[in-house]
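All protein chains but one are shown at their positions in the complex.
Showing chain A:
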Amino acid sequence: MSEAVSALNNASYAGFVEVTEMGLQGMITLRGDLSSAAIKKAVKTAVGVGVPEQRKMAMADGKGAGWMSPDELLLLVPYAQVEKTVTGLQKTLAKAHFMAVNVSDARVMFRLKGAGAREVLAKVAPVDLSSDAFGEGDLRRSRIAQVAAAFWMSGEDEFTLVAFRSVADYVFGVLKIGAQPGSEVGYL
């Protein structure tokens, strides 16, 4: 088997915010009736957290579930566990109407860390990123400049972002420009 590599191999940029490509990350798209007992149980078993509320990311011990739409979640697990987790979901949900797909190698994940992290995203996403409107655990599926992306506030002054792997370099470039020293806005 060939060795799996992430889109940008942990590339990182130190601007007024640090932008880092996070390397290999297990990601599963799970679709189904999120209010059903079967999905709730399957999510809990797979990632150890409950089904997140609308526009929330629930994380615990490096695993998590993010709200993508009324019938879609993004499950996060370590890369090495992703196939086992998908098999587990298929087993638990055998009688339900659902879809669980390993999308790890189709995505890229970035982390923005630093006091101006909100600002960097606010430059390129049509989202209210003021601290009143967007706090820790809040998630938004939107766009980064010209491409689709989802991001959530994963800690104090820290955001995590996922996008399609095919546009990894574009997203990295956009975030780097947004984080260039001297381009601080100082508003958010």
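Quick notes on this structure:
By our rule, a residue touches a chain if its C-beta (ideal position, glycine included) is under 8 Å from a C-beta of that chain, and two chains touch if they have at least 3 such contacts; residues count from 1.
The definition used in the following text is that contacts and distances are computed from a predicted model.
Protein name for the hidden chain, per its UniProt entry and selected from "Lysophospholipase, alpha-beta hydrolase superfamily", "Sarcosine oxidase subunit delta", "Hydrogenase iron-sulfur subunit" or "Xanthine dehydrogenase YagR molybdenum-binding subunit": "Sarcosine oxidase subunit delta". Only one of A:S69, A:Q90, A:S131 or A:S166 touches the absent chain when the whole complex is considered: A:S69.
Although one chain is not drawn, the whole complex shows that of A:S12, A:N102 or A:S142 it is A:S142 that touches it.
On the side of chain A, the interface with the absent chain consists of residues 54-55, 68-70, 72, 126-127, 140-143, 148, using the contact rule stated above.
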